[in-house]
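Below you'll find the structure, written out as structure tokens, and then a few comments.
Only one protein chain is missing from this complex, and each of the others stays in its spot.
Now for chain A:
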């Protein structure tokens, strides 16, 4: 399915008379599938077990740039360092563009004569925030008056820009700076194609320079997976014999809900499912931009339901 004339807000030339402009432009091709499965593996007088599974997969691709611009980015997402939600022709709408080390055709880093890698400041594609797929699984058990249900969310793949880590490195608070002061020879090739042999020191200048140790592509965490216990609810319906004596209340149930109780992830920050901005940001927004973003909160709720 093709989406034409997306609402986008580029800055455009000031010759428009304005700084920002809303236009309808660009073509994005979306291909995806969403599958909902429900089932009841066990269903008898004592126990009912319901299962609901929800699988989502989406692949999208920018097939025509807005206004045929050579480069397009959502300026609001340029919130930490030189990485932003950029659209690149032929890549996902959830791309990240930013500074990267210069690379040759084989993908090897190109190192200058001084031993430091050269930096590509033309905002190349450095990551895709779109997960490969997501899967939600709800299980519900009913045993007489007691019901237990819980939802697990799984996310497989997709990159996260850990700008928090980048700031911590600059401040010397990250574990990445433990090797500070050591000498290394950067893995890469010189501009003439020979192996680099010039040693450099990972000193303060390295860890505080946006063109050295803070190059944004080094803070893109690739293929982030997560399993999250999104919510767990236990409810208990009190026996009618107990309630009927009151003559007022016909039935009474208590329930306890906990949100985000467990999170298993290979992401180094607190939570990979964050948004550096809020929902009002346009386009693909700043999902997957972690810049001191708060993780999803753990919450408990206790409820009483009464019928009269």
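In this text, contacts are C-beta pairs under 8 Å (C-beta built on N, C-alpha and C of every residue); 3 or more make two chains touch, one makes a residue touch a chain; residues count from 1.
Everything that follows uses one rule, which is that contacts and distances are computed from a predicted model.
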Assuming one chain is omitted from the figure, identify its UniProt name from "Branched-subunit amino acid transport protein", "Starch-binding associating with outer membrane", "Biopolymer transporter ExbD" or "Neutral metalloproteinase". "Starch-binding associating with outer membrane"
Which of A:6, A:217 or A:260 touches the chain that is not shown? A:6
Out of A:43, A:195 or A:305, which is the one that touches the chain we can't see? A:43
Residue ranges of chain A at the interface with the undisplayed chain: 1-7, 10-19, 21-25, 28, 30-44, 58, 66-71
